[in-house]
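Below: the structure, in structure tokens.
Omission of a single protein chain aside, the complex is shown with its protein chains in their original locations.
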Amino acid sequence: MTDHPILEVENLCTTFSRGGTDLPAVRDVSFALCKGQVQGLVGESGSGKSVTLRSILGLARHYGEVRGSVRWQGQELTTMSERQLRKIRGREIAMIFQEPMTSLNPLLTVGTQLTETLKAHTDLGRRARRDRAIEMLDHVGIPAAASRLGEYPHQFSGGMRQRVMIAIALAASPKLLLADEPTTALDVTIQAQILDLILKLADEMSMGVVLVTHDLGVVAQTCDTVSVMYAGRVVEQGDVRQVLQTPRHPYTEGLMRSVPQDVPPRTQLYSVPGTPPSLFSLPEGCAFAPRCQAAGPACQTARPTLQDIAPGRQTACFHPLPATQEDAA
Amino acid sequence: MTQTVMKIDDLHLSFPVSRSLLDVVQRRPGKSVNALNGVSLELQQGETLGVVGESGCGKSTLARCIVRLYEPTSGQIHFDEQNIFGAAARKDRSYNRRVQMMFQDPYSSLNPRMTTGDILAEALRVHQMRPEAEIAPRVAELLDLVRLPQDAAEKLPHEFSGGQRQRIAIARALAVEPEVLIADELVSALDVSVQAQVVNLLLELQQRLHLTILFVAHDLRLVRHVSNRVAVIYLGRIVEIGDSETLFSAPSHPYSQALLSAAPSLDPDDKGAAIQLEGELPSPLNVPPGCPFHVRCRHVTAQCRTVIPALRALEGRGEVACHHAEEINQHA
Partner (left out) sequence: MSDAVVTSAKSSDAPLSRLQLALRKPGFLIGAVIIGFSTLLALFPSFFAPYDPNFIDYLAVRQPPSWAHPFGTDMLGRDALSRVIHAYTVNMQMAILATVFALTIGVTIGALVGYYRGVADMIFGRVVDAIITFPFLVLVIAVVAVLGPGLIKMYIAITLVGWVYYARLMRAEVIAQMGNDYASAGIVMGYSDRRIIFRHLLPNAITPVIVYWMTDMALAILLGSSLGYLGLGAQPPHAEWGVLIAEGRNFITTAWWLSLMPGIAIVITGLGFSLIGDGLADLLRPRG
């Protein structure tokens, strides 16, 4: 894990404009990812986690302005032309989405969609492409792969469709997988299968993964490092064990404690008061201040920046929670 | 505490699937989706009964049957000694007052053209809960009960966040002073930090108003937290039912075991020993013969493929529908 990072995101800012107002969807997001690592982006709806993911691959350009830097193996992606990006998308960096039904073309067979990807990104011949397609379907755990090449997406169940999506995404052996809530639409038993599959493949292909999710359990079970996002900014990031076991930012703590695990049944749960702010009207100081019990006068007027609080561990808070013994260990 | 308020008896519901012209020409029999295949339940006064299962297992269908949105193909539901699908009960509007439902989608369950005040006042007026002069104060009281600001009364649903809309839905249900609340995935569409607020509100209101709640959800942690008893549903059948803590700490049915172990733990060090289920939920169009779970079960035997296991009491546990419950749980 002490490799050079393959992906470095620095001060990424994405701004949408709606009816004359600029919406700060993503602000100053920075993280680095090494080969074979899984980085989580976790947050609630509107926190900017999905937009961050889309900004990496230049998809957010079409509807917003992207600033900052995204370096992929030394190349700057934010200033790259669409044409150059196209060579990287699919071949080096692949992406999977939440809803597999809408991201597969309903009119083409699964086999056609798989071989098309291979045709675009590899030099394989016709025969070899077909063999590789069968191999990929087999690899993602679709039984009777050869006979299912000729089937259409609607003939697959939700979990199987997500497997097909993964097969297509990984067909050209990319070095980085961007996964946007890949299991949110699936049942828990299927979710476990899909997450296991992604981890197994990432390991085999020594591929980096950026996983966007709102589910802290998914983060805990799959990620090496995690960034917790709130209102477009990273409020805390670091090693997943440290962040989840001893959160230092009150929001991370609030999220963790809102989940009913190891609390006496039928008692009042810890809850974060209020609702996340609208991007139209962000508070002047810390965006979390209106919902924060630790907020002081400084939080209302100044915005805390992300500070190193331990090696590889950062938080953006004027009043971080105390580190416990586990944290020091 | 153990007074039964509602008794659901062998509920079956199948939706016919429209046949294609080809099917009709070839005289193929009409297919149907078997959403419920014999569900029996008793709701006890003042309890919360959790209902869990994967999508398509029939848990929402069950909820909708209870409030008479769906008519079961066979089976009965008794409330207050009366079959709710009987002719006499149908004419009686009071059932719709005494048993209320809250829906999953906070964006479609409120009429977008009515203000919160109108929505609540309508419920009060239709059921003549209060004389006209007391309606406005009662609306204010209801908003207070679900902790919405008083100016919410003049606002339209689109002006609220998802969590606030679910509060309005709760207030609407409580306006008619029901005895039973059916919560169908009440907080599933909400963000985690907001979920806790709504769950807290529900628990508090239950205590204060002595409500009986049927809590339908796919989030196992939430169900465990709010329920006294839990029913696990698989392909339209209850496979296990029992005390919430017993069931969650020691599930007896192989499906319950797999379902519970699949929920990812919040602790990165607890990678758990997730029981991987083979394959996926079979289509409710073709429910397998015998035990509905046998195609995915690790403990399957010849008996499971042909004989449907009945729900039976297991010592020290709840009721389980599995031929091999004893052997499976000895090893555990």
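Observations on the structure shown:
Note that the chains take the letters A and B in the order they are written out, and that residue 1 is the start of every chain.
Here is the rule we go by: a contact is a pair of C-beta atoms (placed from the backbone, for glycine too) under 8 Å apart; a residue touches a chain by one contact, two chains touch by 3 or more.
Just so you know, these numbers come straight off a predicted model, no measurement behind them.
Interface note for the absent chain: among A:Gln242, A:Ser271 or A:Gln314, the touching residue is A:Ser271.
Taking the complete complex into account, B:Ala123 is the one of B:Leu13, B:Leu62 or B:Ala123 that touches the chain left out.
Which of B:Ala136, B:Leu156 or B:Val300 touches the hidden chain is settled by the complete complex: it is B:Leu156. Contact with the chain that does not appear here is found for just one residue of B:Val52, B:Ala121, B:Ile135 or B:Leu148, B:Leu148.
Touch with the chain that is not drawn comes from one residue among B:Asn111, B:Gln207, B:Asn286 or B:Thr301, which is B:Asn111.
Touching the chain that is not shown, out of B:Val52, B:Ala121, B:Val176 or B:Leu277: B:Val176 (per the contact rule at the top). On the side of chain B, touch with the chain left out of the figure occurs at residues 64, 67-69, 93, 95-97, 100-101, 103-105, 107-114, 122-123, 126-127, 147-149, 151-152, 155-161, 164, 167, 169, 172, 176, 196-197, 200-201.
Going forward, only the chains that are shown with their structure count from here on.
Annotation: 32 Å between the Cα-based centres of chain A and chain B.
Listed in rising order, the residues of chain A touching chain B in the complex are 44-45, 157-160, 187-193, 195-196, 214-218, 220-221, 240-241, 244-245, 254-256, 258-261, 263, 265-273, 275-276.
Remark: chain B residues 48, 54-55, 161, 163-164, 191-197, 199-200, 203-204, 218, 220-222, 224-228, 244-245, 258-259, 262-272, 274, 276-277, 280-281 touch chain A in the complex.
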